[in-house]
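Of the protein chains in this complex, all but one are displayed in their positions.
Order of writing sets the chain letters: A and B. Residues in each chain are counted from 1.
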């Protein structure tokens, strides 16, 4: 069960260069994504309604695409515009299209009711537009349900045990510290954590000159429906009053991660890890990209194995500990929204019902 | 669901040289095929009824086969003739045998009621017996239901889009020409198509001296139950009255293709592509063999992907266009025959019912 009436990241802009026909499964549906000659990004169901051949194996013609099995052509809205050897085009022979919004570098796709696809609902992440913030958007595929990745990101506790040598976290600190309180949001949660006077974590140490200096680290993590995670990280010289606003000598990061279900048991994982200080030194972004991949691989091994465990034993019920507060809240919010969507789909629109009520 | 009471090609003669025990799944059943010392081809169920070991991993002894797990021996009719360490042979310990007819180069097998296995029902293809017609029989395996291959062959429309660089077909011609009328047959269909003054298609151009000459091309395609496709192709110098019988300078081909279900989602594809003009120049047959494989590979990629689409979404319903007339007719004919076979199997024989009616 997925939430359908919301925006998901479907691709990164560089995946669609040169008019490439990209076939990607989103929420269990085969979607064809491409940039037409007009520059517009188009998303169509990737299946010719004639005999089921993949349109992504067809040929792009301007903003249109031609199935290369029997030559049937569809325009960017999915309307059939040519059947070789046949004059009359039956109206049922059309391909479903999906609303698309491009916000560089990400391509957002709406998998639900097109009438509800309001671009204003896309989560606004200003640093993705700001040239001062540099990063290299990237992609990973997970053999796991996207919520297992959401769970992982919702929990700082795992940093100390999974990422000691990469993204950081200290076992000793984990044993003595308590879970942070979270701010419950209508569509997710927000949590802020300070960790004072600690060693810089390995990914950060790699890209700074003074590798031995102690730091005060602040993370503000936000998780939003349907699976959008951001973390605003600040490193300040230890002991400086950064918490009170003194940002001298600080370095900041913006972590943007987008989990899009491919199927019930696989996920597209898009991300960009931005920094505000590299200027013209692109080795920083590239080092950070590699550090992040290293860290994600540590998670991936665990998360994909969790998925296998759930596949092997669907009756397995996880037992929550205190640190699971955020993920429990997020799953509850999501479940409510999915339930609301199902109820709405099963019932007539509000207007007609209101008028019925009036006549009684 | 397969039609059982009909002949299917089960093997090519060269597959059974040197007494080889060939294990092949036909219509979902494991069949052991071999040529006994008597020269006769034998088809037995490939499973020892004792413990289920494969007879094809056993040892041929004359026309018989011995299971090499516990040494039980069966003759060519499937009758058990020896149990080591046991004198009495229980009558139930026998292997099912299948009627077989060899018509070089193909081995035909009857998977239905043996009492109905009349060799006269085998489709007669005289050029397979005629030494003037040369070709190299060959085999391909498809990960797709055999009817998807039948569909493919039933439709000339795909030639222009799938096989432009191999078997030929012109996009420009496809846009302006209309589907050909078909002749509906009791067990299939026949369709004839002339294409005048066109370039020779690549596979033909490769084997003729005058590569630039325009040709008139005539195809007569026939598709018969259960999945037997022939195409009689003639190339005449363009403008010559070939249609009225002037065969000067023509070259002809006979395409014989046999689709035999392996399982509901896989197919054995046997074929021979014959020409009547190579004489002693076997490079022609060999070039044609390779051109055909090249063309079939283009179909195979599409057809196997169709099967995946159907597996992923069993509710997907194809939408017919005008060019689908022949395949729609063929599927209807086949469905009727399968239905009739099921009804016959479910009801007592006609005689007994007629006599019952008489007494009322």
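By our rule, a residue touches a chain if its C-beta (ideal position, glycine included) is under 8 Å from a C-beta of that chain, and two chains touch if they have at least 3 such contacts.
Keep in mind the model is a prediction, meaning the values are calculated, not measured.
Of A:104, A:129, A:305 or A:336, it is A:305 that touches the chain left out of the display.
If you put the hidden chain back, the residue from A:89, A:138 or A:162 that touches it is A:162. Per the touch definition above, the residue from B:39, B:84, B:245 or B:314 contacting the chain not shown is B:84.
Those residues of chain B that touch the chain absent from the view are 30, 47, 49-54, 57, 67-72, 82-86, 90, 92-93. By the touch rule set out above, chain A reaches the unshown chain at residues 151, 155, 157-158, 160-162, 171, 174-175, 177-179, 301-302, 305-306, 309-310, 312, 316, 318-323.
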